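In what follows, a structure is listed as C-alpha cells, so that the remarks can point back to it.
Apart from one protein chain that is not included, each protein chain of the complex appears where it belongs.
Each chain carries a letter (A and B) given by its place in the written order, and its residues are counted from 1.
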Amino acid sequence: MRYLPHTDADRRAMLAAIGVRDVDQLFVDVPAAARQSASFALPAGQGEMAVERAFTRMAGRNLSAGCAPFFIGAGLYRHHVPAAVDQLLSRGEFLTAYTPYQPEVSQGTLQYLFEFQTQAALLTGMEVANASMYDGATACAEAAVMAARVTRRRRILLSGGLHPHYRDTTGTVVRYTELDAEALAPDPLGVEDLIGRVDSRTACVVVQYPDFFGSIRDLRPLADACHAEGALLVVAVAEPVALGLIESPGAMGADIVVAEGQSLGMGLQFGGPGLGLFATRDKFVRQMPGRIVGQTLDQDGRRGFVLTLSTREQHIRREKATSNICTNSGLCALAFTMHLTLLGETGLGRLAALNHALAVRLEGKLRAIGGLKVLPGAYFNEFAVALPGGRDAAELVETLAARGILAGVPASRFYPGWPELRSVLLLAATETCSEADMDALVSALTEVL
Amino acid sequence: MSDMRFTKDHEWIKVEGDTGTVGITDYAQHALGDLVFVELPEPGRGLKQGDECAVVESVKAASEVYAPASGSVLKANDALTGQPGLVNESPEAQAWFFTIALSDPAELSALMDRAAYDEYVKGLE
Partner (left out) sequence: MPDIQTVSGNRGLAIEEKLIFEQSSPGRIGVDLPEPPPVDLDRLGGLARKSPIGLPDLSEPQMVRHYTRLSQKNYGIDTGFYPLGSCTMKHNPRLSEKVARLPGLTDLHPFQPQSTVQGALEVIDTLAFWLKGLTGMPAIAMSPAAGAHGEWCGLMAIRACHEDRGQGHRRRVLVPESAHGTNPASAAMCGFTVDPVPATADGRVDVAALKAKLGDDVACIMVTNPNTCGLFETDILEIAGATHAAGAFFYCDGANYNAIVGRVKIADLGVDCMHINLHKTFSTPHGGGGPGAGPTVLSAELAPYAPLPFVVHDGDGLRLVEHAEQQAGAKPFGRVKGYHGQFGVFIRALAYILSMGADGMRQASTDAVLNANYLLAGLKDVLTASFDGPCMHECLFDDRFLKDTGVTTLDFAKMLIDEGFHPMTMYFPLVVHGALLMEPTETESRETLDGFIAVVRALAAKAKAGAADEFKAAPRLTPRRRLDETLAARTPVLRWKAGSNGAG
C-alpha cells in the first residue's frame, strides 16, 4: 500500500524489538468477542488511476455551475477565485500543519490568522474578531448564545429575514438550554416589526444583512431600540462581498457580527466546508467563543504571534467553556484572507460594484417579462421575484435545469409550509454572470412562462 | 496577622469588626503562575460561604475563587482589573479582591488560622 512504508521485514524486526511474537498480541486488550466477530464485506484498496476514475464518473453525474447560466445564491455565492489562492493553499506547510500549539514553528499560521482577524474586524466594522468558526450558521448560533451570556437574559429574537439554515441551527443549539429562540415568519416583503418586539427580557435580535431575500435596510433604528432595552443586535452577513459597497453592520450599531466567508477564496464546494466569521466589541472579547490569535514578543524582543485568551475554551474550562469548539476552519480562513489580500480595498470595492451593477441589469431584463414581479426593497446582488399567475417556482426551476439553466432557488425549498411563497424565486448575479447568461435566462423564462 | 483565616481552597479573609477583606494566598498565586485576568464580584452581591465569587486566570488555567464567608460585597479592588500581576506580587496585602459585610461571623471559626493553614499546605507538597 503506497501510504504505508513498512515492509514485512520491517514489521518482523519491530515486533522482535517490542518483544512480541505477532501483532495480535498488541491487541489483547480488545475483548475476544469483538476481535473475532469482525468481518468486513467491503472492497479492497485500489490504485490512483482506479480511484480517480471513480470520482470522475461521479463528477460526470452533476451539472456543474460553470457549465450553465447560473443565478443561485440564497446564502452561498459563486465568485471567481484567483488562481494564486488555490496554488498557495496547497502548500504542504499550510495544508498539513495542525492548530498552532507550538508557536515557534507555527508563525505562518498565526500571522495569517492575525491578519484574517484584522480583515474580519475591518470588513464588519467591529473592533475584534476571532480566528473563525465552522460556518455562518453555527457562528450565528454561537452569537445568540454569547448575547445571552453577556446580557444574562434568555430571549432570542430571530428575524424572518434570517437564512432558514441559520434560524434552524440557532434553534437547535438552544433547544435543550434555558434559552428561548423565537423565530418570526418568513418576511420577503420586509414588513416585520422587530422594534416593537424588543423588550427588557430580550438578550438579542438576530437579523441578516443583506437578508435572505436579498433586501438591505438601515439597521440603525433597530440597533437603537435594542440598546434602549439593554439587548444586543446580532447581524449575520451571508455575502461579505456586499460590504465592499454598503455600510458595515458595525457602523450601524451592531454588537456582534457573524458572516459566512465562503464567498471569498473557497468556491461553492456543494456548501461545505464553510467559514464562520465572528466579530464583536472589545468589551465583549472574553465572552467570545473560538480561538483568538494575539500579538506578543519573543525572548529576543521580536514581534510574534500566539494563541491567547485560551481560558475561555473547552480544553481549560471544560463544561464552563464559552463553546465546545476545538477544530475550526483554519484553511478556509487562509483562502479568505488570501483572496481579500489580492482584492484589497480597491479590488473589493470594484468587485462589489460589479456585482451590484449586474444584479440591477438582471432585474431590468426580468422586468420585461410580462406578469413577473420583482419584490420591493433595496438590494445588493440578489433579489426575489414573484412568478406570473402564481406559477410554482420549484417546477419552473426543474424545467429550466432540464434546459441547462440553473435559474435560482425556489423559496418553497426552505418554507414548504407556506403556500403563499410557492411562486417566489430568489435570483443572484455575481461577476461570473455574463450578458449571454442573462439573455439565455430571460429567453427561456419568456418561453415557459 | 493573627486575625487572618484561611480556607482549603486557598482564600484568605481578614476580619475587622463586621467587615472581612478577601484574597487568595501566596500558595495559590504561586500554583497558578503569572495571572493575566481577575474577575471580581460587583458590590451589593449577596454571597453564601462557598459560593463562586471571583475568577482568576493564568495563561493556561482558570480557577474559581470561593467566598470564605457569607455576606454582602461592599467594594471590589478595581486595581486588579488593570493590573492582575499585583496578585503575584502582593497576594496577601495589596492584592485583596473585595470586602464583605459579614452576615454570620460565627462561620469563621471553621476556617484555619495561619499555623493550621501552613501545616495544611505542607501536606499538599
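As a convention for this text, a residue touches a chain if its C-beta (ideal position, glycine included) is under 8 Å from a C-beta of that chain, and two chains touch if they have at least 3 such contacts.
It should be emphasised that the depicted structure is a prediction, and the values quoted were computed from it without experimental measurement.
Contact with the undisplayed chain is limited, among A:T118, A:S200 or A:T446, to A:T118. Only one residue in the set A:A254, A:L334 or A:L421 touches the chain that does not appear here, and it is A:L334. When the whole complex is considered, the residue among A:P69, A:P188 or A:G377 that touches the unshown chain is A:G377.
Although one chain is not drawn, its touching partners on chain B can still be listed: residues 34, 36-37, 57-60, 84-85.
Note that only the chains that are shown with their structure count from here on.
Centroids built from CA atoms put chain B at 45 Å from chain A.
On the chain B side of its complex with chain A, the touching residues are 37, 57-62. By the touch criterion stated above, chain A contacts chain B in their complex at residues 286, 310-311, 316-317.
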